[in-house]
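All protein chains but one are shown in place.
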Amino acid sequence: MLYFAGIDIGSLCTKSLILNEDDAIIGTSIKRSGAAYRGAGEDALNAALKDANLKSEDLNYIISTGYGRSRIPIADEQITEITCHARGSSFIFPEARAVIDIGGQDSKVIEINSKGRVLKFVMNDKCAAGTGRFLEVMAGSLDIDLEQMSELAKQSKKEVQISSMCTVFAESEVISLFAGGTEKAEIASGIYRAIARRVTGLASHIVSGKKVTMTGGVAKSKGMVWALSKKLKTELLVADDPQIIGALGAALIAKTKFNNL
Amino acid sequence: MKQRALNQCMKVSGDPYGYLKEWKGNNNKKIISCFAMNIPEEIIHAAGLLPVIAWRSNESVSIGHSHVASFNCGLTRSFIDDVLKEKLNFLDGVVINRMCLQAQGIPFILEQNTKWANIIYMSLPALYGSDCIRDFFKSELDRLIIAMEKCSGNKITTGKIVNSIEIYNHNRKLLSDIYEIRRKNIGIISAREMLSIVHSSMIMPKEENNKLLLEVIEELNLKVAEGNHKSGIPVVIYGSLCQTPHPELLDLIENTGMVVVDDDIFIGSRYFVNSLDISDDPIESMANRYLSHIPPCPTKGDYKSNWSTYISDIMNKNKAKAVITLMIRYCPPHMCAYPDDQINFEKKGIPEIMLEVEHEIISLEQVRTRLQSFVETIGGI
Partner (left out) sequence: MSEYKLNRLETTKLIGNIVDKHWASLRHAKENGEKVAWCSGPVFAFPYAMDMKCHFMAGYSAYAGGRGAAQQLLEIAEEDGELIDACSYHKLHMGMAAAMRKNIPVRKDVILPLPDLLISGRLCPEMSHYAEGLYRKMGVRVTGVDVPPPHQKSEIKYFEKYVERQIRESLIPALEEVCGKPFNYDRLTEILIVLKETAMLRNECWEYLKLKPSPWTLWDYGVSIAPVFYLMGSPEAVPYYKKLKAELADRAAKKIAALEPEKSRVYWDGWLPWAFLGKFSRIMCKLGMVPLVGRYPWEFFPHPETIDTEGDPVASFVKQVYSNGGQAKDNMPSLNLPVIQNWVEDYKIDGLIMFSSKSCRMWNLGHNDFIAAIERQNGIPGVVIEGDMVDTRMNSFAQIETRLEALAEMIEARKE
């Protein structure tokens, strides 16, 4: 049996995935990246190997991706996460023609063809607004965790506006809303809608009229998926574990590369 | 491999203030800074002054913050910052054209904070077309002539202007020759090196720069004979009005599988693409150049020509495969112009990516990812 690994060293989390030659996913792991990228990559790979009951010698080809992709020497090759998210998404949802990846530090919108090739992409790399980091800061200022925030948002009855785009501004806005007596639930849903607006600005000309999948850690948040699909006026396809899609794409590309060697 | 002349360009470009201070010490001439595009330098030169192009230093802005808000372009913020830090005391004045709102606001800050005797504000017409516009352009040059005569104490004659034009035209010719060498020998010179060559011309007296460029050409010809150039996907970069992209950004482009074959950036071909006719009416020649629509400029109201068309012509000339837009962060004229250009590139099927050029370098990592993905997209992984 041949085995392939994808390691996605993101700015916040490192994801690793092992694929066998029949395209079955046999091991995964997700860990915080932390400051020392290198260690994180290796740790995640080892955890995934353990999950798959394999040793690193069993791997035939490894591709690294994500911001830390160049910092992991055992990888045979590096590919950007844009290409990897595209490929991974297409594998799970062959009908998808656009991918919205919201990770910790930026958001990306990718147009793909039926083979999972990238046709076009846009990226918000200017500020934290519209990213997982933004969500975390906002949840922090409400003193709740991300799961709770998702739950809370569902109970919201009124629409409050969080208008600032900058994390610092938005944080002070959230605090002053809260101090002014607005319910946490309403603020939570306001935060999701603010991110959805931001991402829509980036995404709408790419996603319009297409089947869209959402990937990245933020896609785990039901509140976010709900707000975004409402704003985009389209249902979003979300994999069981959307956060691992980049690593999956990397492993799939590893297999292709290996077969072409 | 011999590259004394190229190294000299890099040195001047790397420390323009140092170069100018030393030059002034040796030459006892007045130096006038031009802010930034489209200033008719030949007139300043004809007065026996040294015109140089305003330069943003690589330092991050500190004192300047309290005079220019963060949502203004890096050149404006950094220029004011350098003025306040007294790094520009070697200048004898500045000529500012009202090309954008930032440039409009600068004279006031200078008047409030410096003792410069010569803060010259020009209002070159922002439109094309009628005789009225042309006449106004010429009367603005007349005003500049008077101001420069006053500043230098020298009379500016037609003969002197023609002489300056000849020297400047020679410089333009040499720069375009260097571009031609690169065009024929892709990768022979890096984008970073090319930037420093053009930049040296914006800083040094043209007479000296002309000699230096001749040497650069010799060196390049030797290098051509040696072979061994970088290869990659041929791309054209454009934009970057008034200021330089960080050299690191250019390196990044050329380290991710692309090679810059031509450009339309200010510290690049925009500076020299337009030669002047030699005639006994030099002011008319300058009007012809200014009103020629070439290169297209988003600071002027130009309803007819289209920047993206001009860029795709440059691409065709160079057989380039893709274009990289360099957008100066918070440059409003370019921000407003870009959407239409982007649509046009897409319509023409030209792969395009826009990179923002910040004053302070932040996270080249993200830019690397974008560039690599861009290459993967063109290359079809």
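Which chain is which? They are A and B, in the order written, and residues in each are numbered from 1.
Following the convention adopted for this analysis, contacts are C-beta pairs under 8 Å (C-beta built on N, C-alpha and C of every residue); 3 or more make two chains touch, one makes a residue touch a chain.
Owing to the predicted nature of the structure, the values given are computational and were not obtained by experimental measurement.
Trainee: Going by the touch rule at the top, give the shown chains the omitted chain contacts.
Mentor: A, B
Trainee: Just to verify: which one of B:L127, B:L222 or B:I361 makes contact with the chain not shown?
Mentor: Touches the omitted chain: B:L127.
Trainee: Which of these touches the unseen chain: A:N113, A:Q155 or A:S176?
Mentor: A:S176
Trainee: Could you tell which one of B:Y179, B:Y238, B:F272 or B:Y338 touches the chain left off the display?
Mentor: Selected residue, touching the omitted chain: B:Y338.
Trainee: Of B:G18, B:G159, B:G301 or B:G379, which sits in contact with the chain we cannot see?
Mentor: The single option touching the absent chain is B:G301.
Trainee: Which residue numbers on chain B touch the omitted chain?
Mentor: So the residues of chain B touching the missing chain come out as 66-69, 71-72, 76, 98-102, 104-109, 111-113, 121, 123, 125-127, 129-133, 136, 139, 298-303, 306, 329-330, 332-333, 335-340, 342-343.
Trainee: In the full complex, which residues of chain A touch the absent chain?
Mentor: 161, 163-166, 169, 172-173, 175-176, 197, 200-201, 204-205
We take it that only the chains that are shown with their structure count from here on.
Trainee: Taking each chain's centre as the mean position of its Cα atoms, how many Å separate chain A from chain B?
Mentor: Once rounded, the distance between the two centres reads 40 Å.
Trainee: Name, in rising order, each residue of chain B that touches chain A in their complex.
Mentor: Going by the criterion above, the answer is residues 356, 363, 365-367, 369-370, 372-373, 376-377, 380-381.
Trainee: Residues of chain A touching chain B in their complex?
Mentor: Listed in rising order, the residues of chain A that touch chain B are 67, 79-83, 105-106, 117-121, 123, 125-126, 253.
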